[in-house]
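Worksheet: one structure, shown below.
Missing here is one protein chain; the remaining ones are kept as they sit in the complex.
Chain IDs A, B and C follow the sequence of writing; residue 1 opens each chain.
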Amino acid sequence: MMAGMTTIVRTISRLLFPFMVLFGVYIILHGHLTPGGGFQGGVIIAASFVMLWLAYSLEQSPIEFKLFRTEVLEAIGGLTLATVGLVGLVMGMGKFFGHVLPLGILGSVFSGGDLPLLNIGVGIEVAASIILVFYAMLRKVGWDEK
Amino acid sequence: MSLNYVVAMLLIALGLYCLLLKRNLIKMVIGLGVMTDGIHLFLISMGYREGGIAAIVPAGMLQDNVAAGFASAAVDPIPQALVLTSIVINICIVALALSMAIWVYHHYGTLDPSEVRRLRE
Amino acid sequence: MEFGPGFWGPIVATIVMLLGAGFACLMLLGSRKISKVRPSIAKRSTYGCGEEVKPEEVIADSEQFYSPIRRVFKPFYRYIQPGHSGKLNTYLLWVVIGFIAILVAIALVLR
Partner (left out) sequence: MIEIPPIIAIVLPLFGAFLTPIIATISRRYDAERKVCGWFTVAITIAMLLTVASMGARIWGGEVIVYRLGGWSPPWGIVLAVDGLNLLIALIVAGVSSLVAIYSLVYMRRDTRIDLYCALLLLVTAGAMGITLTGDLFNLYVFFEIMSISSYALVAFRRKWDSVEAGIKYMIIGSLGTSLILLGIALLYGMVGSLTIADLAQKLGQIAPSDVVVPLALLVTGFGIKIAMIPLHAWAPDAYQAAPSSISALLAGATTTAGLYAMIRVVYMMFGAFGVGTIFAIFGLVTMVLGALMALTQRDLKRLLAYSSISQMGYILLGVGFGTALGFQGSLFHLLNNAIFKALLFMCAGAILYRVGTTNLDELGGLGKNMPITAGLFAIGALAISGVPPLNGFASKWTIYIAGIEAGKAVFSLIAIIMSVLTLAYFLKAINSIFLGQRPKRLQNVEEAPLTMLFPMMLLAVLCIVLGVLPSLGIDLVAPAQGAIMNQSGYIHAVLGGI
């Protein structure tokens, strides 16, 4: 496996990690107000994890990785999307992705109907699946089944 | 403006060159990515407007008389949505292609596509 | 397009064909009854170039199954079959060539 990098890189990436995750969450939650959204925020969250792995190597990473949990999270993200769509279909008079929540005031965080929910779903899905992709490539998941 | 289109076409040509002539699966995947990026640049520059604003209505700009002005000042948002979708798709393609390249290396011990040819005729 | 008894009556034709097939089966069974000759050992050794070959071990090479047709289309097989060489770059080149061919053809048609 990789040996990881020098102490400087490790320390800085460890310090930076929470802020990157926070920034990703900010991008996701403000997706309906500013440029950005679920996909961009999710990629930023995934990138913060990948940064830790690159600095520390997979085994020594300060955040322990749980394969099962990530897989479930990915499925939940996808299901959130589909559920919001279906709720719109059922409650919104046959409109798939029709708005159910009130639209709110333009410019405030709690506005935009179902959009923030969709952004959160996309964010979870993207972050989890990109982390899974990197993990699968680093650990070669399924390699031993041959 | 027209520089954008020239660069986009150059990127597409470069990607195609990579696909046709490089003898390494990973480089071919990179070529595919470069080609798709060229198409994205092409799409984005089509919706761009000189001095336009982002296609998000700012707070307090939704009076009736301003809406028309906003529509004529903002850039076209549809290409941006298309490009975002296409980027997501491209991520899937690159990830799947690279993981398949790992398996090809596992079975064949090489990434040279001219040696990965047990299925033929 | 009419599929009735006038133009092409599928049901009538099917019955006729089934009757024909039954007749052929009868003829086959009858011929089996009349002559019981199976390939003799001498004949088999002639086909096997003098070697002792059991019927179970004889396999017809499936690639050479239709060698006369292969001979007719020899130029085709000489050029096209090696083309499927399994090289990915060649295949991608075909795609580009195909695109150019389609482009030129469409430009000629829609001129």
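The criterion applied here is as follows: contacts are C-beta pairs under 8 Å (C-beta built on N, C-alpha and C of every residue); 3 or more make two chains touch, one makes a residue touch a chain.
The shown structure was predicted, so the numbers you read here are calculated from the model rather than taken from an experiment.
By the touch rule given at the top, the unshown chain touches A, B, C in the complete complex. In the complete assembly, the contact with the undisplayed chain comes from B:97, out of B:7, B:75 or B:97. Against the chain not displayed here, chain A makes contact via residues 68, 71-72, 74-76, 78-79, 81-82, 85-86, 88-89, 92-98, 142, 145-146.
Interface residues of chain C with the unshown chain, by the touch rule above, are 1, 3-4, 8, 10-11, 13-14, 17, 55-63, 65-66, 69-70, 73, 76-77, 80-81, 84, 86, 88, 90-92, 94-95, 97-99, 101-103, 105-107, 109-111. Mapped onto chain B, the interface with the missing chain covers residues 12, 19, 25, 28-29, 32, 35-36, 39, 42-43, 46, 78-79, 82, 85-86, 89, 92-93, 96-97, 100-101, 103-104, 107-108, 116-119, 121.
As a working rule, only the chains that are shown with their structure count from here on.
Shown here, the protein chains touch in a chain-like sequence that does not close on itself.
Centroids of chain A and chain B (each the mean of its C-alpha atoms) stand 22 Å apart. Remark: chain B and chain C have CA centroids separated by 45 Å (rounded to whole angstrom).
Averaging Cα coordinates per chain places chain A and chain C 55 Å apart. Of all residues in chain B, only 54, 56-60, 62, 84, 87-88, 91, 95, 98-99, 102, 106 touch chain A in the complex they form. Listing the residues of chain C that touch chain B in their complex gives 81-82, 84-89, 92-93, 96.
Contact residues on chain A toward chain B in their complex (touch as defined above): 33-35, 39, 106-107, 126, 130, 133, 136-137, 140, 143.
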